[in-house]
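For reference, the structure is listed below as structure tokens.
The chains shown are only part of the set, and none of them has been moved.
When the chains are written out, they are named A and B in that same order, and each has its own residue count from 1.
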Amino acid sequence: MNMANTITLLTDFGTEDSYVGAMKGAIACIHPSPLIIDLSHDIPPQDIAAARYVLMSAYPYFPVGTVHVAVVDPGVGSQRRAIAIQLEAGFLVGPDNGIFSGVLQTHTPLQVVELTNPQYWRTDTPSQTFHGRDIFAPVAAHLANGLPLRALGRAIAPDSLITLAIPEPTLISDRMNGEWIGAVQYCDRFGNAVTNLSERLLQTTNWHVLVTSAAKDRVVVAGVNHYGAVAEGDYLAIVGSSGWIEIAINRGNAQQELGLGIGTTVRLVL
Amino acid sequence: MNMANTITLLTDFGTEDSYVGAMKGAIACIHPSPLIIDLSHDIPPQDIAAARYVLMSAYPYFPVGTVHVAVVDPGVGSQRRAIAIQLEAGFLVGPDNGIFSGVLQTHTPLQVVELTNPQYWRTDTPSQTFHGRDIFAPVAAHLANGLPLRALGRAIAPDSLITLAIPEPTLISDRMNGEWIGAVQYCDRFGNAVTNLSERLLQTTNWHVLVTSAAKDRVVVAGVNHYGAVAEGDYLAIVGSSGWIEIAINRGNAQQELGLGIGTTVRLVL
């Protein structure tokens, strides 16, 4: 058994109350020297789609063996499954509600279990409203301690996991250099809208994005390689730090101005 | 001397300024490998009652030997005492202003000292406005290092500690199954009002809570065991993750709608 120490937490619990602290305490009861890293606790309440993106965009930067706990869990206490997933580079622990489907788009699960073994929970009568503290955090600490995944419960088929549907970009025309339909998959706190259009689609430096939103008629957004390429207040499209094309306004809030949200369709024209 | 490494911090300092960082630096100067866990720094300024609840609700989930530092301290620089308390499972460090009285309701102090020994402070001329950095954080680090409590100052009587008065629930009628008077002891960021009525009072599955507030006439809130038992926007009472009866609105904010606050009287009818 190899021991790891990095455990990340991602929730919609906020930081005012004791919920996050209690999860960390539950970890410290099991792991002697965890490195607990907060991805975010400010996910909008119950916004699984936002959590899916935040997790997938942080995931590649963590060491092998890291255990990622994600708890945006509107179905807690219902029949939704509690799961743990082993990947080549680490583990995912949380509810089976699509929150992991961003990471799983590009990383193949080696093994998936349903957390049916109460031996590794904090208590065998967990709170009906707080599996983060009573199930997910303790299970994560045991995984970091080197416990094999299969000890946590019964194996389930990876293709039985719930997927959060954000449609893959589609090539709709290959006249000229091509044209792709994609969608916004996240809006960050600066109002930048991250699409699911990858920089790998860009075969040319001359490209633009078309946005048709509730707030505006069709807007043509020029692709650039730094913010300063457009005047303050102007739209721009740029490759963000995770490799996705983002729609932004230089020193402004594109999400608000354009009325964008997760799922809004965008069109990339090469 | 046994060495522990978990130190929790609870303050009303917010996270914009350098105050929390300076406390952690002061710990790192003394303890070689602390596990510093933030309970919250977003306690409303000077709200000792809110801090009392957050600390008591996180406390049970931490390992033996944990040192809890709580600094909501409107009296800093005045004659209020600085104290440290040894309990069976850990230590409490902070001002003597009632902030620990939630934990002490159910955990008996083994020993209490006033922090009169400047040898374990960061400096013997501490800032008049920032005992968190100059006294409480260093003292906590020394305790985690295994320093005996009595080294920190002169022993004081546990019953001399200031108590924050939230009246214990009272049985007001034992006709039928009984009827209890209690009070709201905390409102979380979702607007759920946590009462001081314990799930242990519930001898029946058929119960309700009566609320009379400034905002509404008497409201009857049915006790349920999951949020989905009522329609969106409806009131419900439920046992929360710390074992207290909470008053909530399914996908709404009960605190605002009902005008609840710490101390608001509620009545449990069985």
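Rule of thumb we're sticking to: a contact is a pair of C-beta atoms (placed from the backbone, for glycine too) under 8 Å apart; a residue touches a chain by one contact, two chains touch by 3 or more.
Predicted, not measured: the structure shown is a model, and the values here were computed from it.
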item	value
Whole-assembly copy number, given 2 chains displayed	3
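Just so it is clear, only the chains that are shown with their structure count from here on.
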item	value
Centroid spacing, where centroids are CA-atom means, of chain A and chain B in whole angstrom	32
Chain B residues touching chain A - in the complex, by the definition given at the top	5-6, 8, 15, 33, 35, 37-43, 54-55, 57-58, 61-63, 66, 188-190, 225-228, 238, 240-241
Chain B contact footprint on chain A (complex, rising order)	14-22, 24-26, 28-29, 33-34, 36, 45, 77-78, 122, 127-130, 133
